[in-house]
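My structure is below; once you've seen it, I'll send some questions.
The other protein chains are all here in position, but one chain of the complex has been omitted.
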Amino acid sequence: MQWTLFQLDDYGPWTTTPHPRREMDLQTLQSRIYATLATGVDSVDGYVFPTRWDNLLAVTNGLDREGHERLQTRVRNRFPVTLSCGVGVDETPATAIADATAALQDAGSAQGDRREALRGSFGEDTGDLTVAHFDVVDATGTYTDRDDAYSAHRTIRRGCDALADEMHERHGALTFFVGGDNAIAVCPAGTTEFGTTIDRVQERTGTHWRVGVGHGATAHEAGMAAKHALEAGRERAEAVVEA
Amino acid sequence: MQWTLFQLDDYGPWTTTPHPRREMDLQTLQSRIYATLATGVDSVDGYVFPTRWDNLLAVTNGLDREGHERLQTRVRNRFPVTLSCGVGVDETPATAIADATAALQDAGSAQGDRREALRGSFGEDTGDLTVAHFDVVDATGTYTDRDDAYSAHRTIRRGCDALADEMHERHGALTFFVGGDNAIAVCPAGTTEFGTTIDRVQERTGTHWRVGVGHGATAHEAGMAAKHALEAGRERAEAVVEA
Amino acid sequence: MQWTLFQLDDYGPWTTTPHPRREMDLQTLQSRIYATLATGVDSVDGYVFPTRWDNLLAVTNGLDREGHERLQTRVRNRFPVTLSCGVGVDETPATAIADATAALQDAGSAQGDRREALRGSFGEDTGDLTVAHFDVVDATGTYTDRDDAYSAHRTIRRGCDALADEMHERHGALTFFVGGDNAIAVCPAGTTEFGTTIDRVQERTGTHWRVGVGHGATAHEAGMAAKHALEAGRERAEAVVEA
Partner (left out) sequence: MQWTLFQLDDYGPWTTTPHPRREMDLQTLQSRIYATLATGVDSVDGYVFPTRWDNLLAVTNGLDREGHERLQTRVRNRFPVTLSCGVGVDETPATAIADATAALQDAGSAQGDRREALRGSFGEDTGDLTVAHFDVVDATGTYTDRDDAYSAHRTIRRGCDALADEMHERHGALTFFVGGDNAIAVCPAGTTEFGTTIDRVQERTGTHWRVGVGHGATAHEAGMAAKHALEAGRERAEAVVEA
C-alpha cells in the first residue's frame, strides 16, 4: 500500500517568528490544514491521521504525483505555510512510512529552507488493505459517565497507546486514535491474532477493547467494512469480528 | 480557575446511525467543531484542547453562562450535532474538571436523550493561572529528521504522556499535546519542581524536555508568557525558565 | 453607529503571482476569510457582509482598536494574506462607511506596500441601530420552483439591487443580499417609508418584497427583532411590520 508523510515546512520556527503566535490561532490553523488534507485524501478513498499535526500520516493509494502536487497547491493557496510530501510503497505500513520518511529526509530538514518537496515512489498496486477498527467496550458506562473527563481521556489513550505498540511491534501496523474511544489500525494483509492483542492490552492497561476487521482496495473500503464488523461485534458481544 | 467540559450529545451512536459514516467526514467534522470552539474560547483569552474530540477540555475564565449558551447555539446552527457543557471552578485544574464532569454527569449520560445541557458553577475570580509550555530539546535533529515519522510520533507522545502523568499525579495539573513536539500544562498557581519533572520523564522515556513557565489572569496571558520563557530557555540552553 | 471596512492587502496582485491561482482555491480562501471575520464580529453582536470579498463591510459597534487588531492577527495567523481596517462612526451608515474608507485610503492604496493598516475613529455610542430584513413574497412558488435557477437568481438580485439603490439614495442605508431571497439593510435610526420603497421596487423590477424592521443597540439585536417582525408579517400577510 502507499503511504504519504505530509510535513509542514519549517513550521516550528514559523510558530514563534517574529514572536510566539496565539495558541488558539495555531490550533485552529492546524485543525484546518488537517481538514483540508482529510478532504483531499478522501477524494481517492484514502485516510489521513493528524498524528503530530505538522507531520501527518496518510494512506494514499491512488493519489499520484499530480494529486500530491494539487494538495501542495491547495495548502499554499489557503494557508500561510507550505507542505512537503514523502511517499513510500510497501505491503507493511511501518515499512512504507519508513520509506516515505527517508525519501523526504533526503530532501532536507523539516526545519530549514526546504519548501514543497515531493519525493519517493508512487505505488503500483500492492493488493488489498486491512483495517482494524477498535473501540472500548462500554466506554460510556465505564469511563465517560463515571470518571472525571481528564482521567477518562488518559485511560483511553493509555489503552490506545498499548494497542498501537502491540500492533506496531508484532505486525508492522500503524494505529491512530481517532476520537471518542476509537482507534484505527492499518495493517498488512493477513494480520491475525487480534484476540491476543486485545488480551495483552487488557492485561497491561485494564482497558477492554473490541475490534472489527475489514479488507478492501482502499482505506475507505477496508475501513467501512471494519466499521460494519465492529457493529456486528457490538450486537453479538464478540470481541473480534472479521468482515 | 474555571474549566469547561464540552461534550457532544449522543455522538457515538450518531456516527453509526443509520450506517457507519465515512471516517474522513467524521474527522473533518470533529476538527471543525474543535476549530469553532477554539475560536469562541479564544475570544475570552481561554484555551480549549481537543482531548477525545467528543469530549473537549477548556480553560474558560471569563466565559459566563450566556457565553456558553452562545457556543451551544453556534454548534447547533453550524453542525449536525449538539453540545452540552459542564463547568467547574477550583484552584486546582484536576479538581475543576472533576467538578465540571460531575455536574454534566448529573444531567444525564453522554449517550442518550440529553441535549444541550449546561450545568455547573461559574467562576468567581480565583487568581492567576500558571501555564507550562514544554517542548522536546532538538526534536527535529533527534527524531523528525532521523527516525521514521511513526516512531518519532510515538516517541514524542510517550514522553508527553509521562509528562502528563507526572504533572497530574504530583500537581493536579492537566497536560495536553498541542502538536509538533509541544505540550501545554495548565497548573495550579505555585507549581514548582519542573526540573524534577523533566528529569523523571527523561529517566522513564529517554525524551529530553525543556519548559517555559508563565503566569497571568487568563490562559492566553499565562500561555504567552510561557512561550516567551520557553524561547528564552532555548536561547540560553536552560531547561526551566519561569517568566 | 460604527462601521469597518475590512480590506485585504494587495490581494488582486497576490491572486496572479507568480501565476494565476486556481479559482476554486481563491473562492474557498475568500469564503473562509469571510467566515473568520463573521465569527469574530459576531462575538460583539455585529454584522459583516462579504460585499466584494476583498473589501468587506461590517457593523462593528463595540469592537475597539484591540478587537480589530486581534482580527488582523487572526487573519495573519490563519491565511496567506493580511488585513487592513478603516473605521468610521456616524448616525448614517453611508457616511460612516465613507469615513471608514477615507481613513483607510489615507493609509495607502489597496494594491501596494500597505500592510495591516488600522485607521479611523472608534465609536462613542451613537444610539440605536435600525435593521430592515427584506424577503421576496413567495419566492419559492414564484421563482425557485418555477423558473430556471439562473433566471431566478438574476431576478431576485435585480430586485435586491433596486432595493439597495432606493435605500441608499433616499435614506443613506446600506443593503446587502444575504442569500436565498433575503436582503438586510442597516439604516439610520428613524428610517420610515418602507412601504413606498417596496412599491417602487415592485414598479421597477416586478419583484414583490416584504420587510420586518427592528431596533436595538447592536446589529444582532436589531436584526433579530427585524427577523421576528418579518415572521409576523409573513403570518399576517402584511408588507411592513416594525417591531
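Just so it is clear, A, B and C label the chains in written order, and each chain counts residues from 1 on its own.
One rule holds for everything that comes next: a contact is a pair of C-beta atoms (placed from the backbone, for glycine too) under 8 Å apart; a residue touches a chain by one contact, two chains touch by 3 or more.
What you see is a predicted model, and the numbers here were worked out from it, not measured in a lab.
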Residue touching the undisplayed chain, where the options are B:Thr4, B:Thr28 or B:Ser43: B:Thr28
From C:Ser121, C:Thr140 or C:Thr196, residue that would touch the chain that is not displayed: C:Thr140
Contact residue for the chain not shown (choose from C:Met1, C:Leu26 or C:Ala117): C:Leu26
For chain B, residues in touch with the removed chain: 21-22, 25-26, 28-29, 32, 73-74, 76-80
Residue numbers in chain C that touch the chain omitted from display: 5, 7, 11-12, 15-16, 19-20, 22-28, 30-32, 34-35, 38-39, 41-42, 47-48, 50-55, 57, 86, 94, 97-98, 100-102, 105, 109-111, 140-141, 144-150, 152-154, 156-158, 161, 164-165, 168, 174, 178-181, 184, 220, 223-224, 227-228, 230-231
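By definition in this document, only the chains that are shown with their structure count from here on.
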Centre-to-centre distance between chain C and chain B (centres being mean Cα positions), rounded to whole Å: 36
Residue list for chain C, restricted to those that touch at least two other chains: none
